[in-house]
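Dumping the structure here so I can ask a few things about it.
With one protein chain removed, the remaining protein chains of the complex are shown where they sit.
Now for subunit A:
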Amino acid sequence: MQRRASLLLSLARAWSGSAAASGLGSLSALPAPCSSSAAVSPVLEALQAAGRRWLTAGPVAQAAEREFITLNTLADNPGATHSVKRVGRGIGSGLGKTAGRGHKGQKARNGRKPRLGFEGGQTPLRLRVPLRGFHNPHGRWYRPLNLDTLQRWVQEGRLPTDRVITMKDLRDSNCVGRKMGWGVRLLGRGAGRFDSPVHLQVSGVSDSARAAIEKAGGSVTTVYYNQLGLRALLKPDWFAAKGRLLPRPARPPPKLEGRFDQVGELPPRTEITAAA
């Protein structure tokens, strides 16, 4: 049976379109319905008991029990809609005379309200309270990535294992989010169960994470990229589109010297070397 993969797409569509069916998907691995067509599977029974009316009832043999879908049996999910608040429609409604706006004043009238945080002219709270803390202009934030996430991505085949995984791979596979800071730092959550032999180039790694990866037969190299270099690593196409050359790799500032294994290359070399 040869079919075009457009069918695949449509299947995926059918899946994504019916969110409520996702619960059913996991149930399908549970005991199969039954041998005789007269009995109902316990799973279905439980669902019906829970009032899941969208799941039609019972085996085909009991046609009389099947609920036909007709125009008069349709209903939205409970709680899916709100009833409209009808103000100014009499005493009995509870929202009659002042329509829920209280008595007189600026907030009872039509039009604009005083701005948020305005306290009628007195110094508002946000100005009364003194400033606290400070912003460190030299701070470097690294995107944390824990080993359990990395493990899952590798197991699902979303990261390459035949070459060195760079931060670009992590970003492109959505293993880390859009906010990268100064790079990715590997952390050790899930280190006990980590068993994927992977080779990585990241900005930082905790001791426990490095130990777990090397125990699993992989390796980690910490690389330094400055902000321009990181952008060139993550989005090399941007430079090509602008007709620019990729920037030359920058050495870390003296303050950070010795903290990285090597200076990040552009474009990075991703062959797995024998030493790694």
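Heads up, the rule we're going with is that contacts are C-beta pairs under 8 Å (C-beta built on N, C-alpha and C of every residue); 3 or more make two chains touch, one makes a residue touch a chain; residues count from 1.
Throughout what follows, contacts and distances are computed from a predicted model.
Colleague: Missing chain, UniProt name, options "DNA replication complex GINS protein PSF2", "Exoribonuclease phosphorolytic domain-containing protein", "ER membrane protein complex subunit 1" or "Large ribosomal subunit protein uL4m": which is it?
Modeller: Missing chain, UniProt protein name: "Large ribosomal subunit protein uL4m".
Colleague: Touching the left-out chain: which of A:I69, A:V84 or A:L116?
Modeller: A:I69
Colleague: Give me the subunit A residues in contact with the hidden chain, please.
Modeller: Output for subunit A: 1-18, 20-22, 24-25, 28-35, 37, 41, 44, 53-56, 59-60, 63, 66, 68-71, 73-77, 80, 156-160, 168-169, 172-173.
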